[in-house]
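Take a look at this one; I'll ask things after.
Left out: one protein chain. Kept in place: all the others.
Showing chain A:
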Amino acid sequence: MAATEDVPAFFKNMGSGSPKPRQKFCGMFCPVEGSGDSKTLDFDALSASGRSVTPGGRVIEKQGDISRPKVEIRHTTGKEALQNIHDKSDRLLIKGAKIVNDDQSFCADIYMEDGLIKQIGENLIVPGGVKTIDAHGRMLLPGGIDVHTRFQMPDRGMTAADDFYQGTRAALAGGTTMIIDHVVPEPGASLLSAFEQWRQWADSKSCCDYSLHVDITEWHKGIQEEMEALIKDHGVNSFLVYLAYKDIFQLTDSQVYEVFSTIRDLGAIAQVHAENGDIIAEEQQRILSLGITGPEGHVLSRPEEVEAEAVNRSVTIANQTNCPLYITKVMSRSAADVIAMARKKGTVVYGEPITASLGTDGSHYWSKNWAKAAAFVTSPPLSPDPMTPDYLNSLLSCGDLQVTGSAHCTFNTCQRAVGKDDFSLIPEGTNGTEERMSLIWDKCVVTGKMDENQFVAVTSTNAAKIFNLYPRKGRIAVGSDADLVLWDPDITKIISAKSHNSEVEYNIFEGMEVRGGPLVVISQGKIVLEEGTLHTTEGSGRFVARKPFPDYVYKRIKARSRLAELRGVPRGLYDGPVCEVSVTPKTLTPASSAKTSPAKQPSQPVRNLHQSGFSLSGRMSSPLGVLCSGAQVDDNIPRRNTQRIVAPPGGRANITSLG
């Protein structure tokens, strides 16, 4: 530990000096009697100013378990407290915590100041007048990073019920200290202006740090320049393309290819909303024509295969373009399998299951209660297969899926009711930002699928690495942001719309009992959750800029780029006879495929380079050239018999005479 080296020599012999003795009898979840005692320096005795740290203050009651020591938060009293309020440098000391990173867990004290972690170790030297939390051996985790939220998302003039204030508040309540929200520009609108709009909303309302993904809802040259500007000047390094939402957001494969190439050159991450929009549009029509208008139509029109197909396709395109790929909202077993298989083949691809897919299945779409069924509407839909959550949790545990988001995008019942007679009009999105951490703990750690380190990895560290926030976020280390969660693995809680911090009337996890939850949440070095009470400040969240070329992702991509150079075969020029070709009757209106992308035109001349207007073949090319084919074939016969081209042939009179 780097911090211990900062400890002056005269303190070295104080306290235990080594974490080992404590580890010996400190079980995973059980704090050791008196373990906190020897860790706090007695500053009264040491500091010249003789400030007094008075124990006392508030005590957080835990539910149920009384036998265990309580987490204590001690405040300085009197003047000191006031001082802290004035200079706003929130100083905080957490004593006796078991610090859990993605690679190891260890017991130490941790001191933070100005929103940063300043020291980790035992027997820290900290200034007087510091607020102290006695963790009593509980786990201290890096704050969660929710990689996918859509707070305040506009949809047809409605706005998601949870805006940046309520959304981030709920996130903090669940132990998530950073969110990455999606900017959804209107097709036709500028990415930069949409980005600025989101920045403005978030800066004024967000209670925790945030960053932004930008969705590419259409594709043309201008967008490319804007992407470059966003990456270079605005700290965005991830862009999402839609393979669904036909005629609204959907891009064609060619466009996706171009977007991916651009993204790779700029060093960003390509995210994909993976569903085949073409099939969905057709299925929606079919289901509606069958007279099915309720929310069950949503899942019927978006079968699992359609998601897996789109994942497979985006993996293929990413392979071709050598672009790192990130699949948002992995909702089904088959989609997860495709990702796992692609990773086995070496593709740089990441999968993001969300709270909803990890916690619940799609059986509720058939609920008799319309409002309840509608609350589950999200895309891709929850799988009706009840085994799905378990399966996804297993893949998350074994590393085939890497990060978790919530895709939190909530709408009120009356907003959902816009689609009461047509499920395709129901605004999409479920809650999950508040429940994410607890739910994963309950489903994965409690069941033994993963350990606490892996829990940290999938809820925080991996996301930080992929999106280049590491080690500022996603790790408890000196110099990292003081976004921490003191986690109680034993607390049980029943999720309910009555008690959640979200705006909506329905919670899709209603009635689910989860074990494990945050006791204290620290964001930017300030305690925002204690005793179940939130102390959030609207607008306190900072925008966290992300640099391009995250090492975690791009090291491999760069190596492959170097290797992937293609070489042609050096050959002499072919100097044999060449058949004459007429072009004119053949060139087709590219109308059949409305799939033309704006960048497509330049390629046209390339393809036609060698076509000449010369010819004869007006005859031959008449599409089904009855007349000419007879003649041509007869010409060929003698030629074949008399002479054979083994090497590229040169000047042959009877072949050229063909024309």
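The criterion applied here is as follows: a residue touches a chain if its C-beta (ideal position, glycine included) is under 8 Å from a C-beta of that chain, and two chains touch if they have at least 3 such contacts; residues count from 1.
FYI, contacts and distances are computed from a predicted model.
Trainee: What is the missing chain called in its UniProt entry, if the choices are "Amidohydrolase-related domain-containing protein", "NADH-ubiquinone oxidoreductase chain 4L", "Lipoyl synthase, mitochondrial" or "Gap junction protein"?
Mentor: The missing chain's protein name, per its UniProt entry, is "Amidohydrolase-related domain-containing protein".
Trainee: Just to verify: which one of A:Ile125, A:Ile292 or A:Val446 makes contact with the chain not shown?
Mentor: A:Ile292
Trainee: Would you indicate which residue among A:Glu228, A:Asp265 or A:Asp278 is in contact with the undisplayed chain?
Mentor: With A:Glu228, A:Asp265 or A:Asp278 as choices, the missing chain is touched by A:Asp278.
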